[in-house]
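Yeah, one chain of the complex is gone here, protein chain that is, but the others are all in their spots.
Presenting subunit A:
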Amino acid sequence: QCEEEWANFTPNWLLVRTKRKFSDNEDIVEENPVSIKVMSSYNLQRQSLLDMSLIKLQLCHMLAEPNLCRSVLIANTVRQIQEEMTLDGSWPVMTETLNTNQNPSDRLIATEILCRTSKDCEEEKTFSVVTYDNLHTEEVLEDSLCITSTEEVPVFLPNTFGAWEREDLKKNSDDSKPTDQVFGAFELKSPVATPDPSIDELFSDVDTSYYDLDTMLTGIHGTPKMGPYDLLDSLSSSHSPSSVTSNLSCRSDLNELDHIMEIIVGS
């Protein structure tokens, strides 16, 4: 049933005549109840597609070396959903919810939930769907990816989304970059400076000639480019200036250094 609905759904802008903002209670009563139900079902499915896509992007970064084509296609899908949600006003609703209810420790939990594989989620059913003001979500079962609602619990979005959105909404920009730093993972992380001669010797025969010069230069200049292990940490830090951010980015650097040391030591 899910598939058929997906195949038949029309983008929001085509349904604009029958659509009203969900926060507008009075109008809903006058609307065709069927179309509202279709809309809410569509929104839920769209949300679940968004969640699924974000999980896939997460997993991309955990694999040996992510498939760039797949990551780009998923990221573009996320972008499209997010653009549509921005157009129909669903996006700010979520972000406001986020703003009011979240604190940094919540964001850390969010990362952990999103890092679980979809198989884990099946068992634990920890995902929640945003509730619009006067619309209770129904339990949505979609093949093997289970997304259930717990009432009035705000949605956990990864903060690459949230962080960007919070800042950009203030500027009223419709520049979408929900996949901030997704592709940073594919760049070489700034090399760790090691004066230790034995480590230099270890790397002396490694041919780095094919790494981009610009990548190396950005690394040297310290522009944050992320290695594959940093995305998890970045998700738990908003990139707006705050003490929380600086703590977490220090931590990510240390994690990276630890990881490199592990490889060198061969533990």
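As a convention for this text, a contact is a pair of C-beta atoms (placed from the backbone, for glycine too) under 8 Å apart; a residue touches a chain by one contact, two chains touch by 3 or more; residues count from 1.
Here, contacts and distances are computed from a predicted model.
Q: Missing chain, UniProt name, options "Nuclear cap-binding protein subunit 2", "Centromere protein M", "Serine/threonine-protein phosphatase 2A 55 kDa regulatory subunit B" or "adenine phosphoribosyltransferase": which is it?
A: The UniProt record for the chain left out of view names it "Serine/threonine-protein phosphatase 2A 55 kDa regulatory subunit B".
Q: For review purposes, identify every residue of subunit A that touches the missing chain, sorted by number.
A: Missing-chain contacts on subunit A: residues 2-4, 6-7, 9, 11, 46, 49, 52, 56, 64-65, 67-70, 72-73, 75-77, 79-81, 118, 142-145, 177, 179-184, 186-188, 191, 203, 206-212, 214, 227-228, 259-260, 263.
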